[in-house]
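Every protein chain except one is present and positioned as in the full complex.
== subunit A ==
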Amino acid sequence: MAEIRRYLSHYPADRQKSAILPILHIAQAEFGGWVSPEVMDKVAEILNIQPIEVYEVATFYTMFNLKPVGKHVLEVCRTGPCMLRGSDQLIEHLENRLGCKVGETSADGNFTLKTVECLASCGTGPMLQVREQFYENLDAASADQMLEDLKALTVRKPWEENY
């Protein structure tokens, strides 16, 4: 809540709705990487707005997952500049390694595989994002290493100590 209050203080008193995106990010990090209808209702309550105002925002912006996800969401860039540097091959490799297709979660529940559009990392593609971390210049070996590291990782939130 301290983090939410900090954001609320950034906007004029009669414009608190501005904090909706920052709060949705906080909520998604807090509640396992996705925002449920209950979480969205809570956001509406904090901002003193109608729930529909939160739903329409959460469904517009692609970063918010509206269904449960695995422990880590792999968001692989698939746009032109990354394609030129091998994103097609990276996606295929990850599908084979994880035993699931894009949009699905691996059987062990560790990874959800997603494709996303350009992440402003075109000079270091192919690449993907997991929460706030970029993994760049990936090939089969470094992607496998990343998967191992992530499996062992304890997920922390940015506002926690030791983040």
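The criterion applied here is as follows: contacts are C-beta pairs under 8 Å (C-beta built on N, C-alpha and C of every residue); 3 or more make two chains touch, one makes a residue touch a chain; residues count from 1.
Operating definition for what follows: contacts and distances are computed from a predicted model.
Among the names given as "NADH-quinone oxidoreductase subunit F", "Putative spermidine/putrescine transport system permease protein", "Sugar ABC transporter ATP-binding protein" or "Hydrogenase expression/formation protein HypE", UniProt records the absent chain under the name "NADH-quinone oxidoreductase subunit F". Of the candidate positions A:19, A:94, A:113 or A:143, contact with the unshown chain belongs to A:19. Hidden from this view is one chain, which touches subunit A at 10, 12, 15, 17-22, 24-25, 47, 53, 56-57, 60-64, 78-81, 83-85, 116-125, 129, 132-134, 158.
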